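One protein chain omitted, others in place.
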Amino acid sequence: MGRYILKRLLWMIPIILGVTILVFAMMTVCPGDPAEIILGSTATQADLAAKRTQLGLDQPFLVRLGKYMSDVFLRFDLGKSWITGVSISASIPERMSRTMILAIVTLVIAFGLGIPLGITAATHQNKWQDSVSMVLALIGVAIPNFWLALLLIILFSVKLGWLPAMGIEAGLASYILPALSNSAGALANAARQTRSSMLDVIRADYITTARAKGVPEREVITKHALKNAMIPIITQMGTTFGRLLGGAMVIETIFSLPGMGLYVINAVNNRDYPVVQGGAIVLAIAFSLAMLLIDLLYAAVDPRIKAQYASAKKGNAKKVKANA
Amino acid sequence: MLKPVKKKSEFARVMKQLAKNKLAILGLIILLAEIILCAGAPLFTKYGVAEMDYMSFMDPTPSAEHIFGCDSMGFDIYTRVLYGGRYSITIGIAAIIISACIGIVIGSVAGYFGGQVDNVIMRLLDVIQAIPGMLLMIVISAMLGPGFVNTILALSVSSIPGMARMLRANMMKERGNEYIEASQSINCSKPRIIFIHLLPNCISPIIVQATMGVAQTITLAASLSFIGLGVQPPTPEWGAMLSASRAYIRQYPHMVIFPGLAIAVTVLALNLLGDGLRDALDPKLKN
Partner (left out) sequence: MPENQNMPFLSVKDLVTEYKSDGKIVHAVNGVSLTLDRGRTLGLVGETGAGKTTIAKSIMRILPDVGSKIVGGQVLLDGRNLLDLPEHEMRKIRGNTISMIFQDPMTALNPVQRVGEQIAEVVKLHSDPGTDCEQRAKEMLEVVGIPAERYYEYPHQFSGGMKQRVVIAIALACNPLLLLADEPTTALDVTIQAQVMDLIVDLQKKFQTALLLITHDMGVVATVCDDVAVIYAGHIVEFGSKEQIFDHPTHPYTIGLFGAIPDMNEDEMWLHPIEGLPPDPTDLPEGCPFHPRCKHATDACKHGPIAPVTTADGHMCRCCRLDEISKEAN
């Protein structure tokens, strides 16, 4: 198992290098002169030329890329913001933690409610509980999260005045509306996924075996059926989490929640490209780690997958021996 | 000669199955109605898309004159929702068609050839997919600049990997079948084997994915416009309309309600249709 994790972590290296190259290249072809962006439109030609030399923009693309990559991966320095001059590596942890709080709260709401809803629908297939849950889920999937955010602001901030509509001054309460707007779609998807994979499992022979043992119905569902239905639900969690890391941008913008999303969006709007690059790399690493975590969760839930991971290791060992 | 016959009956079966699904038909009707309303927008409204009603500045809320009310510029929101649908639905469909075409080619090549070709393609897709989708779209739109066509491009690029992966998986499953060996034995060219023989047999999940994808893309396009990177106001794209009205949310909530409702209804209809198609294409999935 440890070797599997190590292998996966090693695999992340080329991926992250690839992401860095890709994003760096895209930023390079973006319109606009960085020197002018930094110094403003009033700067003289001489100043601009000096700035370009200072930024190394007069050097060829590959040289700049090489320098950027050595800065990032050897010195763990993502550079400085062109606009504020603040170190990017120093700004990210605080912002990342806010985005993570938002993602985790959203995930907890979505799956904490979505899974029971899906189970209810599956265990009452074709009854009213099923129809009501699935209609709710369809609506949840259809409502765009940013529109829901606006509606929630109208209701809870403007009309009722219960919750703050922006900022993070109110502590965890500030995260309630953003998380709620983010979780509707995720909750709906979680419920639909849970329902369909529970329906697959619920008629399996081993469920009948459990009933024949005298296991109470509640436990049949939670202990025997749910654990077997978990794999697709975990996959869904992974995709949702990935979407939350990226999609947080819109929600963070609406609620002026200073997380990674707002950081990157502001950078894009201000053409602050080092921030965009740094943000993209950090988000990609977070995303890849999350995917690894999902794979480990699979193994925790299903011993067959765990055995596969272990045997993949053995298979490789054999291959190595054969090559030698 | 057997294959076309089979394909036809398969199509007929799917349509029959689909016709039995009331929700899917409801989705289809809503969609068709929307497309007719949006395409023939001038026939269904008495206002022009950029026609200001100066009287509405006093009270832009919905009235008999303006059933959805007016926006901050004095434009009739109902009219703009209709015209906006042209943009939103076009973006959704165009982006998915582009990404499906490219994704199909990439996925077919990877899936059919396997080996090193597959390896290289998959690693590239890994890299693209390691960047969260919304971020990728934002970076691409930053690169291309805002606007209608660029939004379509940004959206299509980010949904290519998903399509390609799905097709590749099906291709690999289908490749082992004997009719492929048969077509190789009669010396069919590789493109012919891939596109004439293999593709029709692995396309169904792509159709479902595309239907759902249009819904997702409409939402994504709207979010992109909403944060100012997609279609720009005063173009009446639904997301752009929401973005422009956001500042008036406290006084005039109706300005944000109707464009959002339009998105929600469209996405709902597409999902109903997509669910129905999935059940019809794969009876195994239906319980």
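Going in written order, the chains are labelled A and B, and every chain counts its residues from 1.
Following the convention adopted for this analysis, a contact is a pair of C-beta atoms (placed from the backbone, for glycine too) under 8 Å apart; a residue touches a chain by one contact, two chains touch by 3 or more.
Nothing here was measured: the structure is a model prediction, and the numbers come from that model.
Asker: The complex has one chain that is not drawn here; which of the drawn chains does it touch?
Answerer: If we consider the entire complex, the absent chain touches A.
Asker: Using the document's definition of touch, tell me which of A:Lys7, A:Lys67, A:Lys159 or A:Lys227 contacts the absent chain.
Answerer: A:Lys227
Asker: Sort through A:Thr84, A:Gln125 or A:Thr222 and give me the one touching the missing partner chain.
Answerer: Of these options, the touching residue for the absent chain is A:Gln125.
Asker: What residue numbers in subunit A mark contact with the hidden partner chain?
Answerer: Against the missing chain, subunit A presents residues 125, 203-206, 208-217, 224, 227-228, 301-304, 307.
The working rule: only the chains that are shown with their structure count from here on.
Asker: Could you work out how far the Cα centre of subunit A sits from that of subunit B, in whole Å?
Answerer: Taking the average C-alpha coordinate of subunit A and of subunit B, the gap between them is 22 Å.
Asker: Which residues of subunit A touch subunit B in their complex?
Answerer: So the residues of subunit A touching subunit B come out as 14-16, 18-19, 22-23, 26-27, 29-31, 125, 138-139, 141-147, 150-151, 153-154, 158, 196, 199, 242-243, 245-247, 249-250, 253-254, 264-265, 268-269, 271, 276, 279-280, 283-284, 287-288.
Asker: Give every residue of subunit B touching subunit A within the complex, in rising order.
Answerer: 123-124, 126-128, 130-136, 138-140, 142-143, 145, 215, 219, 222-223, 226-229, 242, 246, 249-250, 253, 256-257, 260, 263-265, 267-268, 271-272, 285, 287
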